[in-house]
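Part of the complex only, each chain left as placed.
Naming follows writing order (A and B), and every chain is counted from residue 1.
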Amino acid sequence: MQYERVEQDYFIYIEKNEKVMHSLTQFCIDNKIQNGKVSGIGAVKETEIGAYDTLEKIYIRKEAPGVLELISFEGNITLKDSQPFVHAHVVLSNHDMNTLGGHLFETTVAAVGEFFLRKFEGKAFRKLNEDVGLPCICLDNKFSMQ
Amino acid sequence: MQYERVEQDYFIYIEKNEKVMHSLTQFCIDNKIQNGKVSGIGAVKETEIGAYDTLEKIYIRKEAPGVLELISFEGNITLKDSQPFVHAHVVLSNHDMNTLGGHLFETTVAAVGEFFLRKFEGKAFRKLNEDVGLPCICLDNKFSMQ
């Protein structure tokens, strides 16, 4: 993994055979990035994605086989149990340009992994929301619609 | 809806059963955000998406049924009739990880709605372009290719 930082912006390159979620999480821990936004593109393999079943309150998991283009990666960083936690959703495509996608559990770079991370100097954290069944983001201010 | 602001960056959490487009638009109005970029992920329901028919100059509309992962939300904020207007496109996925997408009319958070908005201190606005058939963005400077 390589990176370059300019103020709160990080250009990140995850190399072939490196795991994306593991690398980004470790990078945030080591660089004290507690909150942020991360997006990127690349080509990946050994991908596990999922969808949240709001009734059963469990994640349905599925392996996405083969080498796939990572055509959209959008995620955020918050604190969960006081540690940086990356939550990301992806869109993937195969050699026929067909797409699939979902919540990203893990994927490994097959060719290139090109990301931008913007650090957010906040204190957003996750706490279990029993109604949703997931650790949900808690932020400083409430906004109510009239 | 909750939010946290650091300078021009807003971390936004739209809660279960809140409408995404309505909430973001109202947030921009109340916070005097006239221009910006907004992106995010989540899990949604009661979704209406569309595609613009460039020949008929109308939007084809379609309901995307059930609870879906919001795997990409990319949008911008401009002024339309002097009010903040959110234009967004989405990619959605179901429990089989199959995807669909288009122009977003409205969707409601089914589990979580996690967004970043970056305010742009410009004066971009929309004006009807009769050739296109839509209110199109007008910006300060023209760029011409040699």
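In the analysis below, a contact is a pair of C-beta atoms (placed from the backbone, for glycine too) under 8 Å apart; a residue touches a chain by one contact, two chains touch by 3 or more.
Only a predicted model underlies this, so the values are computations on that prediction, with no experimental measurement involved.
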Once every copy is counted, not just the 2 shown, what does the total come to?
3
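One rule holds for everything that comes next: only the chains that are shown with their structure count from here on.
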Chain B partner, complex, touching residues on chain A are 35, 37, 39, 49-54, 60, 62, 64, 72, 74-76, 87-91, 99-103, 118, 120-124, 131-134, 136-146
Could you list, by residue number, the parts of chain B that touch chain A in their complex?
1-6, 9, 11-13, 16, 22-23, 26-27, 30, 39-41, 43, 67, 69-73, 91, 93-99, 110-112, 114, 116
